[in-house]
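Starting off with a structure, shown below.
Yeah, one chain of the complex is gone here, protein chain that is, but the others are all in their spots.
Think of it as A and B in the order they're written, each chain with its own count starting at 1.
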Amino acid sequence: MSKIHVTTTVNGEPAEFLCEVQDSLLDVLRDQLHLTGSKEGCGSGDCGACSITLDGRLVCSCLVLGVEAEGKTIGTIEGLANGDELHPLQRKFLEHAALQCGFCTPGLLVATKALLDANPNPTETEARYWLAGNLCRCTGYDKIIRAVMDAAAEMRGEHA
Amino acid sequence: MPRLSYAAPASVPDAVKLLAGAQGLAKVMSGGTDLLVQLRSGRAKPELIVDTKKIPGMMGIRETADGWVIGAATPSAELSEHAGFSAAYPGVVEGTNLIGSTQVQGRASLAGNLCNASPAADSVPAMIAAGAVAVVVGPTGQRSVPVAQIVTAPGRTSLAKGEFIFEFHFPKVSGKQADAYLRFIPRTEMDIAVVGCGVNLTLDAAGVITAASVVLGAVAPTQVAVDATSIVGSKLDDAALAALDTAARAACNPINDKRGTIEFRTKVAGVLARRAAKIAYDRAGAR
Partner (left out) sequence: MNFVANFSDLKVVGTRPVRPDGIDKVTGKAMFGADLSMAGTLTGKVLRSPHAHARIVSIDASKALALPGVKAVVTAAGDFPEISSEEAAAGESPVNFRHMAHNVLARDKVLYEGHAVAAVAATTSAIADAAMALIDVTYEVLPFVIDVEAAMADGAPILHDDLVPSGMAAPGKPTNIAKRVEFKLGDAEAGLAEADVVVEGRYETTAVHQGYIEPHAVIASVNPDGQTQIFASSQGQFMIRQYVSKILNMDIANIRVTPAEIGGGFGGKTLVYLEPLAVALSRKAGKPVKMVMTRDEVFRSSGPTSGGVMTVKIGAKKDGTITGATIDIALQAGAFPGSPVAPACMCAFACYDLKNVRASGYDVVSNRSKIAAYRAPGAPISSFGVESAMDELATKLGMDALELRQKNAAKAGTKAAYGPVFPEIGFEQVLDAAKSHPHWSAPLGPNQGRGVATGFWFNIGGDSSASVFVNEDGTISVVSGSPDIGGSRASMAMMAAEVLGVPYEKVRPIVGDTAQIGITGMTGGSRVTFATGMATVQAAEKVVDELKKRAAMIWDISPEAVDWKDGEAVPAGANAGGFDPMPLAAIAAKAGKTGGPIGSEVSINAQGAGAGFGAHICDVEVDQETGHVKILRYTAVQDVGKAIHPSYVEGQIQGGAVQGIGWALNEEYLYDKNGRMDNSGFLDYRVPVASDLPMIEAVLVEVPNKRHPFGVRGVGEVPIIPPLAAVANAIKAATGVRMHSLPMSPPKIVAAIESGKG
């Protein structure tokens, strides 16, 4: 029996790959499509470093089978910036020093983008609960939350 | 080693045929949030995975004359985003909203949470308290089973080979009826329930409780119903709450494990029963 052929869309571009059934979508993104921005911190859905969107919904790519991507639309950290123009969230993460080691950062950015798509005006508490599945061990979350709130305000057009 | 295969059938009969005809272990997948962890750790070694999400009716929420029908594989995030269902069953949604992270809720389903058969499953106590019924499909056709009768022991269900849950029916909420779910965890998110409690109350016009269902999770091998007769006929005054606390503790048969001790779980079961009942009572009263 041979590997399974999957046709999908990643960051707006058509993509194809071959995988085994047990390969997670994270394995496929990293090893087959060389999109290594999504990270594996736990492999069990507890850390959020592998966050992507699947048909627009935020998920852990370690908890999705590669074969499930057939016909789906996938969004990863590599698709967040618009060409050479950073997404406001990326800019705000840099301005606020919302990263230290940067390993959790791709997952946090993807998760935050999904938050602001669903709720452009979150309270601090809403942001903290939405992001509870994205572990960060470096920052204590303070500057991450500040960056999220500031980016949200800018995206709502509230900055002068 | 036998190779794992995958199928995503487009109809119930196809899925049943695959599951019933499997030689080795066949696993039903909806959200996959438990299954993938089990695959990776080697705890589950299936030969076949049947992905049910492409079967029409497995995904989605609809309101009927009798209440609500929830596709068994509907991700929990869709439940909390659904204004109508969230208004009708805030307690059920509180439960599904606590399954893992935002990311996990993007995939995890009621059927998966139920059939994983963990005593700590967050969506189950409120489903049982609501009187939800599972529509089970399989080689012998279709049957309706109260959610309370699905889980028989940790990791075990009453489903036969080839069977899976197609959808859940929630009765229509009418009059002064409401539910609530609370769980206790050491952090604020991301933990398995140490104790969970779903409460569903119906009041009369004067605010007297006419029907009560209180169900605990994580305090026994399966979810357990609390004898709530002591609060029926009351306005949930202090005496009724104390009686409920005692009844909840009496219903517990927990274990000591890494997540909690027998003493702690028993005490907190009483606390959560009181607190969840109070929330449900206030919600019902406001209707």
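Everything that follows uses one rule, which is that contacts are C-beta pairs under 8 Å (C-beta built on N, C-alpha and C of every residue); 3 or more make two chains touch, one makes a residue touch a chain.
Just so we're clear, the structure is a prediction, and the values are computed from it rather than from any experiment.
Engineer: Which of A:L25, A:L54 or A:L131 touches the chain that is not shown?
Structural biologist: Looking across A:L25, A:L54 or A:L131, the contact with the absent chain belongs to A:L131.
Engineer: Contact with the hidden chain only, please: which chain A residues?
Structural biologist: 20, 30, 35-44, 46-47, 49, 76-78, 80-81, 86, 90, 93-97, 99-106, 109, 125, 127-129, 131-146
Engineer: List the chain B residues touching the unshown chain?
Structural biologist: That gives, for chain B, the contact residues 1, 41, 184, 186-192, 194, 258-261, 263-264, 267-268, 271.
As a working rule, only the chains that are shown with their structure count from here on.
Engineer: If you average the Cα atoms of chain A and of chain B to get two centres, how far apart are those centres in Å?
Structural biologist: 29
Engineer: Per the contact definition, I'd like the list of chain B residues that touch chain A in the complex.
Structural biologist: Result: residues 3-6, 8, 29, 31-33, 36-37, 39-40, 49, 51, 75, 77, 100-104, 106-107, 188-190 of chain B touch chain A.
Engineer: Which residues of chain A touch chain B in the complex?
Structural biologist: Interface residues on chain A, with respect to chain B: 1, 4, 20-22, 24, 43-46, 48, 51, 54, 57-60, 62-65, 67-68, 70, 111, 114-115, 129-134.
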